[in-house]
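With one protein chain held back, the other chains of the complex are shown just where they sit.
Here is chain A:
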Amino acid sequence: MSGGLSIRGLSKAYVPGKPVLRDINLDFDGQGVTAIIGPSGTGKSTLIRCINRLVEPTSGKVLLDGQDLVPLRGRALRLARRRIGMVFQEYNLVERLAVMENLLSGRLGYVPLWRAWLRRYPQEDIDRAFALLDAVGLPEHATRRADALSGGQRQRVGIARALMQRPALLLADEPTSSLDPRTAVEVMELLTRLAGEQDVPVIVNIHNVELAKRYCGRIIGMHQGSIVFDGPPEKLMPEHLTLIYGGEDWM
């Protein structure tokens, strides 16, 4: 359950001949928070989605604890995905379900269909859901419908749902981009704190360089589908940012 991840020679081209990712090689040792920064359209989202195969890689390997996820199909893929939590930019909650049910949806890879149907989730899962609701600061919202929540509250539910999986690895695709600056900081703080407490490594796509430097132990800079910087935030210099985002006028 260490969540060690290795990416080897990963490429993705949505249109043949126009690669979005070019031969990515990365190693994650299964702890801490890693930020991926880079301009829009540089393949950050594609990279993160290639890990849990929401996007199909064109070539390369994604090794989670030594197991290559790329050739997996059907049931084997589902079992692998159970171990990878994901937080989305647009939260991706089921709007008409209560917060509690959205949280319990994180267990759908484990719970038999009849239990999900009759809402007879194991007590253990319900206990964990309440504990996570407390942890994300929404203890009174269990029975509210997701569409009654604010953006920040929804993302907290999104984080709690991902942690319901007891994941070995947590992916976050622009988790703060739909939020106002203050809520973005709060959500980022919560995400990194909870992941740290539960010892889950996190890979997060993020637009905001300052947030990345503040909360992440490692920063990966991408430009046009390739990695152009990889190191701790202290080493991220203005010249690196020029390399990642191009130009200097914006700084």
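Keep in mind that, in the parts below, contacts are C-beta pairs under 8 Å (C-beta built on N, C-alpha and C of every residue); 3 or more make two chains touch, one makes a residue touch a chain; residues count from 1.
Methods note: contacts and distances are computed from a predicted model.
**Q** Report the protein name recorded by UniProt for the chain absent from the figure; options are "Sulfite reductase (NADPH) hemoprotein beta-component", "Phosphonate transport system permease protein", "Na+/galactose cotransporter" or "FAD dependent oxidoreductase domain-containing protein".
**A** Answer from the record: the omitted chain is "Phosphonate transport system permease protein".
**Q** Looking at A:L108, A:I126 or A:V228, which residue reaches the missing chain?
**A** A:L108
**Q** Looking beyond the chains shown, say which of A:L79, A:A131 or A:M237 touches the absent one.
**A** A:L79
**Q** Which chain A residues would touch the chain omitted from the figure, given the whole complex?
**A** 52, 54, 77-86, 88, 90-97, 101, 105-106, 108-109, 111, 113, 116-117, 161, 165
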